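A protein chain is absent from this complex, but the other protein chains hold their places.
Labels run A, B and C following the written order; every chain starts at residue 1.
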Amino acid sequence: MRYIPNSPEERAEMLRAIGLESAEQLFASIPEELLLRAPLRTPAAMSEPEVLAKFEGLAARNRAAGRPSFLGAGAYRHYAPTIIDHLISRAEFFTAYTPYQPEISQGTLQAIFEFQTLVCQLTGMEVANASMYDGSTALAEAVLMAERITGRSRVVISTAIHPEYFDVVHTYVQHAGIELARVGYDEQTGQTVIDREKALDERTAALVIQSPNFFGCLEDVQRMAASAHEVGALLIVVITEALSLGLLRPPGQCGADIVVAEGQSFGIPLSFGGPYVGLFATRERFVRQMPGRLVGVASDKEGRRGFVLTLAAREQHIRREKATSNICTNEGLVALAATIYMTTLGRRGLQEVAYQCAQKAAYAARRLASLEGFALPHSAPRFNEFVVRAPVRADELLEQLAAERKITGGLALSRYFPDRPNDILVCVTEVNTRSEIDALVAGLKELTASSVATSLSGE
Amino acid sequence: MRYIPNSPEERAEMLRAIGLESAEQLFASIPEELLLRAPLRTPAAMSEPEVLAKFEGLAARNRAAGRPSFLGAGAYRHYAPTIIDHLISRAEFFTAYTPYQPEISQGTLQAIFEFQTLVCQLTGMEVANASMYDGSTALAEAVLMAERITGRSRVVISTAIHPEYFDVVHTYVQHAGIELARVGYDEQTGQTVIDREKALDERTAALVIQSPNFFGCLEDVQRMAASAHEVGALLIVVITEALSLGLLRPPGQCGADIVVAEGQSFGIPLSFGGPYVGLFATRERFVRQMPGRLVGVASDKEGRRGFVLTLAAREQHIRREKATSNICTNEGLVALAATIYMTTLGRRGLQEVAYQCAQKAAYAARRLASLEGFALPHSAPRFNEFVVRAPVRADELLEQLAAERKITGGLALSRYFPDRPNDILVCVTEVNTRSEIDALVAGLKELTASSVATSLSGE
Amino acid sequence: QNEDLIFERSRRGRIGYRLPELDVEEAPLDALIPRELRRDDDLEGVPEVSEVDVVRHFTRLSTWNYAVDHGMYPLGSCTMKYNPRLNERIARLAGFADLHPLTPEEDAQGALQVIYELQEHLAEITGLPGVSLQPAAGAHGEMTGIMMIRAFLDARDGKRHGRSVMIIPDSAHGTNPASAHLSGFKVKTVKTTPEGLTDLDQLRELCATGDVAGLMLTNPNTLGLFEKEIREICRIVHDAGGLVYMDGANMNALVGWARPGDMGVDVIHLNLHKTFSTPHGGGGPGSGPCCCTKELEPFLPVPRVVRDGDRFRLDYDRPHSIGRVKAFYGNFGMALRALAYILTHGPDGLREATETAVLNARYLAHHLASDYERPYDAPPMHEVVFTDKRQARKGVHTLDIAKRLIDYGFHPPTIYFPLIVQGAMLIEPTESVGREELDQFIEAMRSIAREAEEDPELVRSAPHTTRISRLDEASAARRPILRWRPEN
Partner (left out) sequence: QNEDLIFERSRRGRIGYRLPELDVEEAPLDALIPRELRRDDDLEGVPEVSEVDVVRHFTRLSTWNYAVDHGMYPLGSCTMKYNPRLNERIARLAGFADLHPLTPEEDAQGALQVIYELQEHLAEITGLPGVSLQPAAGAHGEMTGIMMIRAFLDARDGKRHGRSVMIIPDSAHGTNPASAHLSGFKVKTVKTTPEGLTDLDQLRELCATGDVAGLMLTNPNTLGLFEKEIREICRIVHDAGGLVYMDGANMNALVGWARPGDMGVDVIHLNLHKTFSTPHGGGGPGSGPCCCTKELEPFLPVPRVVRDGDRFRLDYDRPHSIGRVKAFYGNFGMALRALAYILTHGPDGLREATETAVLNARYLAHHLASDYERPYDAPPMHEVVFTDKRQARKGVHTLDIAKRLIDYGFHPPTIYFPLIVQGAMLIEPTESVGREELDQFIEAMRSIAREAEEDPELVRSAPHTTRISRLDEASAARRPILRWRPEN
């Protein structure tokens, strides 16, 4: 086996050196009847070119990967500068462990410290941790944290957040004695509506909103913060499209107490849903209730600046069941990639990408809205996603578009909202060229022409 | 420009700091009338995704790159383990210069020392240099070296060497007062034939043969060495398929005085002809006449072993016009890749790859020879290339095969030998699967069926 | 070479990117997004650097890290083995890397097949037929497993079953109690015997109270010892109506030789970034698949990836499921690497890897015993615990030995874990290290033992060869500075 240095001969010598006669003797502490007699029924060993060919074949079956696409909904296509992959492919980064030994881990530690800082800068918050698994689990942890901070057990969540994020929160809190309540959105504006009388009360630990929300609509974060704070609850803001922070007012400036986000937009491959990276930021006064790893500044004996994992007293290897979270391995390398992305784009680039996303989405929205039979159901301002209502069933229309035009046209909202059969969630980013947008518009127009004609003639 | 750290503002400050007012003043020593007034007429700057898209488009136009192929003739398809590209992509290797400062170049230097050793082991020679541009230029340098060593000016070259190699030798020696004479090959065996009376004489500096030769036939190197040595000439052996050394008796054991080879087979991408790497090995006594860089062992003050560029007195930066060669930059990174290849395959792997090449080529030859109307014109033993004679014009047949079957079937020998219109040079390596070979055979059979039928009926 | 924070390298006006020009008509921004919803800080403080600055910055930082590619990285219970480059290449194939998770199933068959095949292979390796790849890391898989136990008990015994106790050995990873707590269980601790194994008598007592939900067991345990009585342990828990969760952190000692499913374990998580060599990345991404018995399968997270003939699809129709534990389908990129690992090894290679990992640990145990104290006598599996007992007499402690190892070119082992062993050093060489490197490590450890006798200060002040010396972690925690600010 080419990954194992010691040859069979060397192993035999080593066995002899420690007084054993066979490899089986190494496993003598395992009861006889538990030892596997037959080889595992996994495929026989394959050579490198064979393994590669197999996966190339599988990759080719993912036909959507190379097509123009307008899918967003929690995972976004953006251009990732080539240097990111080059740098994270340095063995010093990707083959290292969690930086437990700071003297030989300063590279990872300083990079995480930079990550924490960038997350604070972008979200407008005071402290950020070293990353969470993804946006959805970061949100679940934020909800648990709000309960710890407030001592209250009711959490109010907008129905306009990503449905899968809600599911994850539900799973996490189901045995934690937390009651989840939902508030709806205005069908006209697409924004969360809080009937404050009913929704928020003195038992409420936190209000959870997403902005831009799942339908792409910007929420009035400031007002939401006021409502939550009025009853002594925290405001948790979740963001799935982190690049919106290049253009939008950061939640930290709007009164959010905890901000969590999916960082995939920062140069991370779509990779069929993971690995991504969760961003987690909060106010300084909550830092000891925050889950996850933290890197801080420390000095050595000569007074040189260095970085260490710090505030570990919150963590499970010390506090065990009283830990703020069970998270241990997080998404270090992905956080590094996001750090390199944010750094490379930098102050100007993050703003320019966000600006292009907003302009291209607006262009697409204008074009689609002008189509016979199509409409934009929501009026709130948006960033790079929006819902368009088709004159026919969205899922069938999109299937036809994929089959005939080789365009992935967006997400049929019916996947999560069966009561919205004709709605498509469209995402447009800087990588969608005008000609792709025009092809989408033309495709939808032509594929619906007959049904529009029918409905017109029916009027 | 994202590759230039200093921003326009910083540059303006720096100009002020050195007492200048404008960038134009930096170029004051260039006469006014020579300064470009208009911008260069090269395309406007493109962003990273645009550049990438352009090249992906161009790459896609190279339709042959993804097809089964039986092309050899100086460039070979072999499997290159993934670790090679990973390791040579380490910035420490690929963004370094020639190791002029040994204290901070030991990585490159030790690797070249290992390369030199491996080349010696494989060729059976005593010393090898740090690499040449490629096999063809290495051969030209070998011819010049033979002239320096012997003081003679006539060089005899087999016509069974790679025709492009002959051309390169011709270009190099045309003004060096060296006379090139050619000896032919036996049409029956495919091996070089020396009419010693005429071919080799006391004025002959060297005899040049290739083995396996251009037609894939193994030469009797030992006999050639004897013939050359008998008249006091050197034997130069050139090898285009370096992997043959995994199976064949090394030229160094057969009396060769200089061995040069193309090292592309050792894990180097085909890359439309370059960069490749020339191997150059000779006898210890000729080392001071050898061209190119050499790395040797040295000790530091504490007696630790290190490596340095050595015997630089042969080189042009010291000897200038009396240098052994004008070579300066060679193929360092490619030599490193070849070193990693040879090391990874190692003692067993180099033999096994060579064995598979020989067996697969033999299988293909048997199958092709059995086709109606096809024949193998040469009888000599071969490694992984052989000539097959078709019943029709080879170039047209291969064109049809490419167009209809998407197989690159080999090289029409008429490209170099207009007198051999029906001959195809076929190369089979370990990456050609049996089903590819069978498809080649089936394709050739079916495409020639009508013409064979015609000729049969004509009999 | 030194390298400042990237914020300190920033210079106004530098740029490291270029976008294609905007190719659509622009609308006035105010017409799209009102000013009060836009940020007005011009991203002050975010770096302005060129591409060259970025490359040099992170390249320099990288040179301050120790990594598996530099040498032995014997962090016990972390299984730092070689990360095959082939697997990295596969994970980057455009057909996977560019695939959106909400792609219609028809157009993502290759990805679904990858998940399905890996599930099948993990089921075979663990002997547990139900598999979900959704958990993002070990602790996440652990939480998933414990929630499944909870859901199973709720379904079997009704919501008011009163089974509120999760039994956990005192030698367990800290994530175990933390995960149990997240699922609403109270933790009770079962002790380790002087032989280093679970105390069966105490386990029986703990199980006698009727409120036991289950046991969380690591096997081999964190002392590197196989729980010989594993079948009896499972029987005790099962007889008490509880379930057995196994922490799969130490599966590298078992793959191809024994299967948790055969031992009586009900559910296990695996760490793909340990046993199946997906790179740890300086702290993730991980991947923590959950494998369970047929009985527990209905409780796995949704969606599941299932096969219908030639087709693979997502199955959401699982009424008993604990629900989602993560958006989408888990860390798919890690699944690709793990599958490539399994295919490259084949059954024989998997078994060979395990055997070599155990042999290497046993070889170290044998050769270090003359200089270091082993708290337990039993032959270890893939990792071995030593302590600083003999060195402590001279005032040299585990931390000092660890730091001194750095000077010898090695990453230190896991230290002060498991907590029940004073001054523990948990050494796991893995199969990725050759005999000559083991011998060098042994030589280094022996040399440090000598130094501890002859020149203890040398060891106490180590490391001496690193860019920075030991950092003052205590003050760092007292007044934490967790981000750069212009005034720092």
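Couple of notes before you dig in:
Note that contacts are C-beta pairs under 8 Å (C-beta built on N, C-alpha and C of every residue); 3 or more make two chains touch, one makes a residue touch a chain.
Remember, it's a predicted structure, so these values are computed and weren't measured experimentally.
Every visible chain touched by the undisplayed chain in the complete complex is listed here: A, B, C. For the options B:Val143, B:Ala228 or B:Ile437, the residue in contact with the chain missing from this view is B:Ile437.
The residue touching the chain not shown here, chosen from C:Gly71, C:Gly241 or C:Pro456, is C:Gly71.
Checked against the full complex, the one of A:Leu20, A:Leu34 or A:Ile83 touching the unshown chain is A:Ile83. For chain A, the residues touching the absent chain in the complete assembly are 2-10, 45-50, 82-83, 86, 91. Annotation for chain C: contacts to the undisplayed chain at residues 1-2, 9, 11, 14, 50-53, 55-56, 59-60, 63, 69-71, 82, 84-85, 409, 432-436.
The working rule: only the chains that are shown with their structure count from here on.
In this assembly, the C-alpha centroid of chain A lies 20 Å from the C-alpha centroid of chain C. Inter-chain spacing, taken between the CA centroids of chain B and chain C, is 47 Å. Counting only residues that touch two or more partner chains, chain B has 48-49, 82, 86, 91. Contact of a single residue of chain C with at least two other chains is seen at positions 14-17, 19-20, 48-49, 51, 55, 59, 86, 88-89.
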